[in-house]
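Every protein chain but one is kept in place in this view of the complex.
Let's turn to chain A:
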Amino acid sequence: QRVLLLVASDVDALCACKILQALFQCDHVQYTLVPVSGWQELETAFLEHKDQFKYFVLINCGANVDLLEILQPEEDTFFFICDSHRPINVVNVYNDTQIKLLVKQDDDLDVPAYDDIFRDEEDEEEDSENESDGSEPSEKRRRFEEDVIERTMKRRQRREWEARRREILFDYEQYEYHGTSSAMVMFDLAWIMSKDLNDMLWWAIVGLTDQWVQDKITQMKYVTDIGILQRHVSRHNHRNEDEDNSLSIDCMRIAFEYDLRLALYQHWSLYESLCNTSYTSASFKLWSVQGQKRLQEFLADMGLPLKQVKQKFNSMDMSLKENLREMIEESANKFGMKDLRVQTFSIHFGFKNKFSASDIVYATASLMENVEKEGPETTNFIKALDSLSRGNLDKLHQGLDLAKKQLRAIQQTVASCICTNLVISQGPFLYCSLIEGTPDVKLFSKPVSLCLLSKYLLKSFVCSTKNKRCKLLPLVMAAPMDVEQGTVIMVGIPPETESSDKKNFFGRAFEKAADSTNSRTLHNHFDMSIIELKTEDRSKFLDALISLLS
């Protein structure tokens, strides 16, 4: 029996897809892979393929909506959904025939109880029954009155139940967040089947790191999941410590690292990496002159000459690289950056090839959202998918170059937004809009890049503003999407706080604001907090949003 894989366009989905492909190939399950970037493509793909397939696997899409309602499939069609989007739609949870959800056992779903939301249709009391009785009028009237009272009670109960149901569903669906990475769930599946390989483990690591880079999960969840993966890494990669049985250099190895949080620093220069990583750039406030000076002081504090720091990392003096991590951490603590190091993993194969998990995430994401090449979006998806295989190093390096450009563009845009005070407070949230003509604005017409920009902007803004209230506000960011069609892409991200639970209410808020103003919006993305709308409708939409959230 053949299977159709529908895969969303994010790095976690790509990794989960690679693992699943490997498992299918092992078991000779015939499949067809179709990339989908939004609900429209999902529906189109389903309609095109529904006559040929009975089994559909959805990766990182489909859990948060009533899938059966949208797709209207036949009775004998089955959907397997592995999606990190939460909350999972209640219909999907309680459907026990056609929808199968792949979720980790200890993932807390918080689903409301069945009886609170579903209710079998009950037959209403029939009043005609009593009239066929040949009984006395007064008795009939008494029975009629009793019936009326009973029916009123039932109706009131039903109304109360419905009101409670609405409240429960509202609370359940109000906040959007993410559960365990789909790649990790797939790796778990492989492990249970005893078919897990080091390659699959690496993809699971990249999937988790993608969630961390995109700020989709809490710090605690990240650390917990790292712990889980670390056990697998030790299991697969312990042979290196044993001198007698060590593997050849060409074999792929994964190692746990307590590495610096600097983006792409091993493939760039240390200086560039410090300037273009949001954590350091925001902490130093590098958009200002004092910020630049602080950076110089930081480097001087560590005793790193500017010339060394500005050249390619691999060409830096060995003596400087030796204790680099500890040195940087010490100096960073003095400058107020306590979390400059992060637990992660890196991969080695051959003498030259060493990559950190976050490097791969940035490279793959850039390849996927590459705006430089014209052509169908699926080409980018395929290229990004290919780059995850170790045989395609040229694509990976291309991705790294694109990632560097993207990070630079993000930092420059952030700097200009902060310096020109483009981030304004609208009351319940902060708002920033990129105008057509800003350099690199085309890059930000893609959802993942725009989200990354928004998060970096919010981090930097929180460090730059003195207004205590503004520091706790969420951010709504808009960028032009398609100039010809006059559309704008808008994302909403939760506030930047130390102990943020990363829960995002903008999904529902956008929906309500769009409804109340009849704006022409398109909720095409699997993340509900990203929408597209017509440029003309933008101001009334924003006004509605402000009044909704005040």
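Simple rule for what comes next: a residue touches a chain if its C-beta (ideal position, glycine included) is under 8 Å from a C-beta of that chain, and two chains touch if they have at least 3 such contacts; residues count from 1.
Keep this in mind: contacts and distances are computed from a predicted model.
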{"item": "The complex's invisible chain, by UniProt name, from \"NADH-ubiquinone oxidoreductase chain 2\", \"C2H2-type domain-containing protein\", \"DNA replication complex GINS protein PSF1\" or \"Methyltransferase-like protein 5\"", "value": "\"DNA replication complex GINS protein PSF1\""}
{"item": "Selected residue (touches chain absent from view) among A:49, A:195 or A:294", "value": "A:49"}
{"item": "Given A:24, A:55, A:191 or A:256, the one touching the chain that is not displayed", "value": "A:24"}
{"item": "Hidden partner interface residues of chain A, rising order", "value": "2, 21-22, 24-25, 28-35, 48-49, 51-52, 376, 378-379, 381-382, 389, 391"}
